[in-house]
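Structure in structure tokens, see below.
All protein chains of the complex are present and in place, except for one that has been dropped.
Lettered A and B in written order, each chain numbered from 1.
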Amino acid sequence: MMSKVSASKLLALLAAYSAASYSSDYTYGYTPNVAAGGTNWNMSSTVLGVDPVPGLDISGVLYRYTAVKERQDPFVVSIQNEDAINGGFVFREQDDWSGRSGATINKLVPLPYTPIERWGDGSIETTGVGSVVDPAVVYTYRFKPPEPQLSDLPALPAYNALYDDAVINATAETDRDLYEDDEVEKDKDEEEEKDMEKALAALQSGLEMAKGQNALLQAMNPVTMTQYYATTIPGGTYQETVILDGGQIKDNKRAFRSMANDRLHTKMVQEQYQ
Amino acid sequence: MYRAIVLFLLAFPALGHEMTPTYPKFKPSHVEGVFKAELEMFNKRKDVEFYEIGVFDADWNPVQFVSRYKVMRLDYLSHVRFDIYVSAMDVPVAEYVCSVSKLRENSDKKPMIATRICSKFKP
Partner (left out) sequence: MKKILLACLIAGTAQAAEIPIEGTVQSRCLINTDVAGVYGNPNAYTLTTTPADGGVLPIVRYDVSLADAYKARITYPTAFSASPSLSDMVTWTGSVTVSEVSAVGMADYQTDSITYDQTREYDLTATGTTWFQVASTATYGGGGNKAFPGGTYRSVVVAECIAQ
């Protein structure tokens, strides 16, 4: 027989097992082109198109631009975001065009989910000879509103019974005047009770008198009742009223034929045993 | 490699056609003197239903081969595995095996691009 402790452990295990199978509800999306206004941008809601609140994680950066340069010239383009918490860069992708012709590049850089709090200002920086034309930078993200923390809840005022009016009134000294009035009330109640007892007594005696009178009346006028089931009800015979029109009922010759067949059959069977 | 894979997934919705492996190998078949190579094709083109298979030498001259169908029907987003059989004499000569999309003139989808993918036989 299982003890109470092991049963509660099983309950907890069952609850944990079922909780693990629940899925979280994320919303996925992407921002508009954050480089539409230039090669430097901040991560505000105006630029991102979403509020940069806790629960928003960046999952990738998609960028596109045209590098205009001569093949022999050195040219490096960096797409980057500062790390607002740890310093340095939270994201930096470099394209080295040195010794290559210019072209339009369209690239996606996937990232592990990184909270928006780490993402500082973004920029496209170039070093060398060349230029970046028509830049476009888009962030892909997921968002889930965070669970409310205990510290987020508003503080409740502490309850002090010493300042509660109800407690003060209950513990205050009793007013003697009120108490005396109570005694008067008590006397009144007692009187009313006595009056009630008198009334009941009167009623009782009245009933008893009525009983006595009833007995006297019965003695004077005896009335007998005959019981119902002892009474006989006169009856008679219910004659048959159905009359068959059309004469006699004729015998069914088919039945006779069948019976004759049966008789013959029986005779044939019995002949086997002769 | 991880980045390359993600790029494929996040490409524009497009119509594509692919054939693998890139370097198929000939191996002996159940018929003496005949070798076979196994290939797989995938159709991501809504506007194309048929693909023709061909085997060529290094100068792009046709080489005789046998497969279940020379022109295969491949529905949108479907795979097909097929074998091609080449005689032992032609195995050293066979260089490429190609699949080319067959465009219908009366197709209402009006495709304008024919795609051809060639794999090269491994010696």
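One rule holds for everything that comes next: contacts are C-beta pairs under 8 Å (C-beta built on N, C-alpha and C of every residue); 3 or more make two chains touch, one makes a residue touch a chain.
Just so you know, these numbers come straight off a predicted model, no measurement behind them.
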Where the missing chain touches subunit A, by residue: 2, 7, 10-11, 13-14, 17, 64, 67, 71, 95-97, 100-108
Absent chain, residues of subunit B that touch it: 1, 4, 7-8, 11-12, 14-18, 20-23, 44-45, 47, 96, 98, 103, 105, 110-120
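Criterion: only the chains that are shown with their structure count from here on.
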Between subunit A and subunit B, centroid-to-centroid distance (C-alpha), Å: 56
